[in-house]
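Missing here: one protein chain of the complex. Every other protein chain is in place.
Then we have chain A:
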Amino acid sequence: MATATGGHRKGPRTGSGARRVRRNMTSYVMLLPFLTLFAGFLIWPLLNSLYLSLTKFNGVRPPEFVGLANFERLLQDERFMHALSNTLVYVLAAVVLTSGFALVLALAFRGQGWGDRLMRTIFFLPSVTSTIALFLMWRWIFAAEDYGLANTLAGWFGVDPVAWLATPGLTIPIMVLMATWSGMGYAMVIFVAGVNTIPEEYYEAARIDGATTWQQFKSITLPLLRPVTTYVVVTTMIAAFQVFEAVYIVFRQVSSVGGVLDSGLMIVPYLYDMGFTKFQLGYASAIAWALFLIIFVISMVQLRVGRATREL
């Protein structure tokens, strides 16, 4: 049947293409609005930004083609390297903690009872709340003024006020805390879906064989959750690489982009700084493409590793 169909498709070209187009015209017309938007708002800006990354462009005067000079500059730019190293540390910590806490929450609140549902809803709330509102709330929590919750709590225990947002050593930990708090609810929901697809019989069999809870988790839950874990890790990592609001809203008020001593300088805020503060839109586009390549390569490695470990 397949051969017959294939043979039919490979038949005389004359007229078949036109017939196929006529036959599928309705589908094409229905796809057209999406394709127009997709091309206009995604493909076009992407290609334009790739072109701009090869130019010197200040936003107003015409771009001047400079070849790969912006990419060469990236390799010698100390602030970019600093932003890259900050970003890698932040991504590693945020991904590990978000995924870890999400898995713990998923195991704790995987049931269908009202208590579990309520807890899942509570932990999921940050995911459906405006990020601007969330980060303004964090800014207030760590404020130096008398309404700053963190220092108020510290004061109750006799601790002197802490300059939370102006202490370089606290910048990345605070950012990781914010990312974990706001991201673990969403990842938990994905893990719950994954955990609930694991057949209960596997656990019953393991219990009959005398497996402990830890052994069941290690030998059944974790291996069978591998595809879900890969998805959670990759999506969390991509979001972490693109961190912007946390730096822009929470730390920028303390000291320009990047916070004190650039302790919170990440790639996207640096890109913004170059593009919209320093008018170097060509260089900012090169940073954007460098970030794309970094995320692409790391995601590919993760997917390959995930596939390889599944085949073990």
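Operating definition for what follows: contacts are C-beta pairs under 8 Å (C-beta built on N, C-alpha and C of every residue); 3 or more make two chains touch, one makes a residue touch a chain; residues count from 1.
In this section, contacts and distances are computed from a predicted model.
S.K.: Just go with whichever of "Sugar ABC transporter substrate-binding protein", "L-lactate dehydrogenase complex protein LldE", "Sarcosine oxidase subunit delta" or "V-type ATP synthase subunit B" UniProt uses as the name of the absent chain.
M.R.: "Sugar ABC transporter substrate-binding protein"
S.K.: Would you mind spotting which of A:Ile174, A:Val232, A:Val257 or A:Leu271 touches the chain that isn't drawn?
M.R.: A:Val257
S.K.: With respect to the chain omitted from the figure, which of A:Thr131, A:Thr167 or A:Thr235 is a touching residue?
M.R.: Missing-chain contact among the listed residues: A:Thr167.
S.K.: On chain A, what residues meet the omitted chain?
M.R.: 43-44, 46-48, 50-52, 54-55, 57-63, 65, 79, 143-146, 161, 163-168, 252-258, 260-262, 272-273, 276-279, 281
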